[in-house]
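Here the complex is missing a single protein chain, while all its other protein chains stay put.
Right after this comes chain A.
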Amino acid sequence: MTAIKVRGLTKSYGEVRAVRGIDLDIQPGEVFAVLGPNGAGKSTTVEILEGHRRRDGGEVSVLGVDPGQATREWRSRIGIVTQNADDKPEATVRELVTHFAGYYPAPMDPDEVMDRVGLREKERSRVRALSGGQRRRLDVALGIVGRPQLLFLDEPTTGFDPAARRAFWELISGLSDGGTTILLTTHYLDEAEALADRVAVVARGQVVAQGDPHSLGGRTGGQATVSWRENGERRSVRTGIPSRTVIELAERFDGEVPELTVTRPTLEDVYLSLIEETP
């Protein structure tokens, strides 16, 4: 059984067609990233999957249930990480984790959850005394305390410094190793590349590309760029057979080619060209 299956999803706000026929298949245990610019229909899609928003058309199945008919039992099997653990500034970390555990049929031990997200030392701290990164860890703690089979993470590292982001990625990888299916939305391509097994790029309400982040948009096949220096100026050619080009250059220079590089488009290049293409 797929964890998430979406066929022909549509949603309009008045005249604006925010989602125009999205299909997705996400397998159990997979980390799946949804990339896309603001207003692409990314948040609307995820909110429909979370059962927070009604759809206009299409079929949606999340853990075998239509989120439009969400039950408590279904809610106990999913976790949603939102970005607002600062809304109860006077509560302590332990109080919130223990309280949320009480919503679920078979929650994790609060100590274990706090260990997992690295907040055990802060268990007696009031929420207002936590740093931004620690608050986001608390958000994750509240999202996973019910042992979800599927976790939704909405732009989890926005505003993090690089070290905090690396540490957060390790936390998410750890959850995934435990078998949790994760649906991640993000603006950061390096984040998608580091965490996701597969990514979908959403633009103008549609999935414009989908696949493994390393080969997305024909990154591994297709054209590479070979550059070098010759007669004092930088030269480059785009080619589908870069190895042959390098051999020819080596023969021509009879040895070392000055300042030789072979590059393929980065995920960012691919992403930007995908979202810029006209509909």
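Keep this in mind: contacts are C-beta pairs under 8 Å (C-beta built on N, C-alpha and C of every residue); 3 or more make two chains touch, one makes a residue touch a chain; residues count from 1.
Basically, contacts and distances are computed from a predicted model.
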According to its UniProt record, the missing chain among "Propanediol dehydratase small subunit", "Glutamyl-tRNA(Gln) amidotransferase subunit A", "Glucose-1-phosphate adenylyltransferase" or "Transport permease protein" is "Transport permease protein"
Could you tell me which of A:V65, A:A91, A:A194 or A:V246 touches the chain that is not displayed? A:A91
Which of these, A:R7, A:H52 or A:H187, touches the one chain of the complex that we don't see? A:H52
Kindly state which of the options A:V62, A:I80, A:L119 or A:V226 is in contact with the chain not pictured. A:I80
Mind listing the chain A residues that contact the chain we can't see here? 13, 27-30, 50-52, 72-73, 75-76, 78, 80, 82-84, 86-88, 90-91, 95, 99-100, 102-106, 142, 146-147, 149, 178-179, 181
